[in-house]
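Omission of a single protein chain aside, the complex is shown with its protein chains in their original locations.
Moving on, here comes chain A:
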């Protein structure tokens, strides 16, 4: 997993509450064998018109928004279906950080497993971030647990376990491999019925 320490980037605000994973990536795109390639179908039903051409009104399609790595959004983000494809789609599109009012438990766990930093900030702070100029950049400083823009500085919480994981670019598997001795000791004691 790619480590995340400090990210400075433009943003895409999508200030809607309860965005569910069906909206993030509809079910017709789940029959794939890779974790990549979902970005083009991210927010499919909002992003494309009935004739499958991009909807110019939708913020993800605006040329000046391209390259943004931070999504600023509403409360209860990623609710509904457990599909891990939702995180894969956000990541594939280029998002490394999501700033929301909250997340479904499953989405949050899926994001930590895929190196997408899911930050929780209160609404008034997210409103400020959502209204900055299109070309303005904000800084997400994970070691300091701060989101900064001009003179604003917003603190956020993160479990020390997950923080360490992001900063070092560890994945769950790498962490568990640190328990190799205990796993091997366990295996040595599995009863043999043969």
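Following the convention adopted for this analysis, a residue touches a chain if its C-beta (ideal position, glycine included) is under 8 Å from a C-beta of that chain, and two chains touch if they have at least 3 such contacts; residues count from 1.
The criterion applied here is as follows: contacts and distances are computed from a predicted model.
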Can you work out the missing subunit's protein name as recorded in UniProt? Choose among "Molybdopterin-dependent oxidoreductase", "ABC3 transporter permease C-terminal domain-containing protein", "biotin carboxylase" or "3-isopropylmalate dehydratase large subunit". "3-isopropylmalate dehydratase large subunit"
Hidden partner chain, touching residue among A:8, A:131, A:153 or A:176: A:176
Contact set of chain A toward the excluded chain (per top definition): 31-35, 82, 84, 88, 110, 113-114, 171-173, 176-177, 179, 182-183, 186-187, 190-191, 193-194
